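A selection of the complex's chains, in situ.
Note that the chains are named A and B in the order they appear, and that numbering of residues resets to 1 at the start of each chain.
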Amino acid sequence: MGIHEECGVFGIYSPNKRKLSQEVYAGLFSLQHRGQEAAGIAVNEDRNIRCLKGLGLVHEVFGTQEMEELGNGQIAVGHVRYSTSGSNAPLNAQPMLVKHIKGQLALCHNGNLVNSYELRKRLELSGCIFQTTSDTEVISYIITQKRLKAPSIEDAVCEAMKELEGAYALVLMSPAKLIAVRDPHGFRPLVIGRNEDGSYVFASETCALDAVKASYVRDVEAGEIVIVDWEGLRSIRSHCGQRKSLCVFEYIYFARPDSFIEGESVHKARKRAGSFLAEAHPVKADVVIGVPDSGLDAALGYAEESGIPYEMGLVRNKYIGRTFIAPEEAGRGGQVMLKLNPVASVVSGKRVILIDDSIVRGTTSQRIVQMLREAGAKEIHMRISSPPFLYPCYYGTDVDSDAGLIARSHSVPEICSLIGADSLGFLSVEDALKLAPSIPPDHFCAACFDGSYPTRRPEQSEKNRFE
Amino acid sequence: MGIHEECGVFGIYSPNKRKLSQEVYAGLFSLQHRGQEAAGIAVNEDRNIRCLKGLGLVHEVFGTQEMEELGNGQIAVGHVRYSTSGSNAPLNAQPMLVKHIKGQLALCHNGNLVNSYELRKRLELSGCIFQTTSDTEVISYIITQKRLKAPSIEDAVCEAMKELEGAYALVLMSPAKLIAVRDPHGFRPLVIGRNEDGSYVFASETCALDAVKASYVRDVEAGEIVIVDWEGLRSIRSHCGQRKSLCVFEYIYFARPDSFIEGESVHKARKRAGSFLAEAHPVKADVVIGVPDSGLDAALGYAEESGIPYEMGLVRNKYIGRTFIAPEEAGRGGQVMLKLNPVASVVSGKRVILIDDSIVRGTTSQRIVQMLREAGAKEIHMRISSPPFLYPCYYGTDVDSDAGLIARSHSVPEICSLIGADSLGFLSVEDALKLAPSIPPDHFCAACFDGSYPTRRPEQSEKNRFE
């Protein structure tokens, strides 16, 4: 029912052996919004790595028995993944644990390469075999081959980065080191935290630091390689300094509101989006309501800026699970209706401003508008806290083609009419690039809105993904 | 982690045979907050009743295969249940389907009798055997025995009501009729709806009417027996007219905010609670935040009344499932911390008013307060949108003893100190009785707050429940 981030990564290095799997569990649990299809944890105890992964939510994959099996360790990594379908799905789950000439390597990846097709082809020509369709296997090979000549794993990573193009936030675990890497564009977020006992933590978002009571140190820089081992934390910055292009959708939708990215509060960025919308698309109304949960922050921002009261006009059924499929109910609103219900006492007889974070295909919005009308809303003015989604994303979301994007084929008034609203306003791309004020507008990737890609586009993305 | 309602009931009578199980499904799905442990649906096709029930959420118990098995019908009932523990749990699930001399009876019950011990004893003395520990089996027996001499099922129900004491909102299905019953005190809510095709619907709350696109007709009266059959809808009112005592906690916590009970919006009642709190316990502060999800409405009410900005200061992890158990994390906040995380950008450096719906044991509140302090809150003023919980409830919640109720053994200042807040204020009982202005204060049961029970108390409740 929308756009999906594909992954969350987590890693921890502890000065002394302890039950690290619990902290990875807590970290992944807080990153669950970044991927609900698969979860995995690898624990390094005395240079021996145990790895467990499976399909499902973190707490479905990891029960008491699994946690015991993972045991104690000094280093551990974990991963949550969004979309892995098909029969080989368990193979695509991460961490990917590989054995190579100098030992074991556990790899967690968030993002998407744009040159993986070329890299796979070259590797295959040298006799490599692939057992999955994921970029992570490509990255593992490149790092492993560099490792043959490199004096250290971090040097191998640094060499490998010369060949990898696209989005990658990596957390790697070798027998003795924990390494975090962010691609030179810094598409995906990655932060560093520290525990009171001296443990270092890497995570996709700061909410995972909170989950393990680690304090925020700083974000990994775009292009930086951060290494933690018994000597402490150090960096390789030879890939730093390129033009940054952080995904703006992290602020708008992907990240959790209690997280900070590059020091900027996600919650505040979303309120700011609402506030921009109030300025750009004002309208006379009685209440502002948001589509739970992701439209609520922007609704609050719109209300504050406009002075129109914020209200809770839609109730979300919190028992909808990951695998929930509504029984067929043709013509009755189906899944959306089971998921959301209007609060008639709030909207009946009112002029309603309705805030959501995005419109992808338009069907969900259409049903919500209809639902509010049936509950008695007099007018419905829809405001979207992101610009129209026009171009495919090649950097780690699940929208890698423009097929099905309603804004690609319809004007704003047409969309307004299709969803049945009285008016419709989108956030402008300019405003989107001002959501996190301390970040210069040109340090964002907004390619899905403006088509301006920071890298070349993949030659054969379709083929590569679905071969 | 609180107080729990024990059940939700649903029934539908259609003028023509169709896939009613889908509507019961949708209805129960929207009543899921009233019970998450077990769900059941019974469908009556040409006087033959099929019944399926199981442990779990509605969508866990009813998959494609189960829906097909239930098939078509003209009448159907359903039930969601909160707490059924132990090995015989599946037996305790409802609808209870019994065969008696005049046919089959499917029974769905929300509430708790206060004389079930005496009734069971009497029944056993006449040779009855019991296979469950639930009141529903007692009610089934009483109705069945009355049916032997009564000319109709509704007359049997009317006779049975002379013997049943306590709380019961029933939906019954006989081979040809759908019957809704509310005890003479009207402890538990029960409403009537109607579909465009002429179907009649009974449900615990109006949100279930919305879920099946039925329009609200009226609430079943306290003491009323409502019968639907091929002749339409009619009532027996011979048990009506006693003093009403609707459970006030339905407004405060149990019901869904988009529901109306006795015509009063639950959402508005909760906002009103917040507003009363603002009047009774004012304090200088920078933000008002609610504990998601049940404290949010009252927080909005407090903010509106006080003029202090409403904010989203706590993020709830929405992937916590029904059976989620946190891995042991002694001393780290455990389950509460995995479930909630403060939005530091909202609370840091701020004087915070924190609204929750109740304090039962105090441990959850203590952890939330600590969590907010760690996120930088300068002051934390806790406001509770219900009076202190002092007495056991015998009418269908899971608090049937006063053991463990913190307010029973501690004064408000003591509780404030225990949970670590800077100030603490509860809703007064007087204000609680004014939450739904159209209902006279003496038409409520507030026994859990003031100890004034509308019925005699059960003689042997403990023994009866746990024998």
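Operating definition for what follows: contacts are C-beta pairs under 8 Å (C-beta built on N, C-alpha and C of every residue); 3 or more make two chains touch, one makes a residue touch a chain.
Source: prediction; values computed, not measured.
Q: Taking the 2 displayed chains as part of a homomeric complex, how many copies does that complex include in this file?
A: The complete complex, not just the displayed part, contains 4 copies.
Keep this in mind: only the chains that are shown with their structure count from here on.
Q: By how many degrees does chain A turn when fitted onto chain B using C-alpha atoms, rounded in steps of 5?
A: For the C-alpha superposition of chain A onto chain B, the angle is 180 degrees.
Q: How about chain B: which of its residues touch chain A in the complex?
A: My answer: residues 22, 25-26, 29-30, 32-33, 36, 57-60, 62, 64, 67, 207, 210-211, 213, 256-258, 260, 265, 267-268, 293, 296-297, 300, 304, 309-312, 315, 317-322, 324-325, 327-329, 332, 337-338, 341-346.
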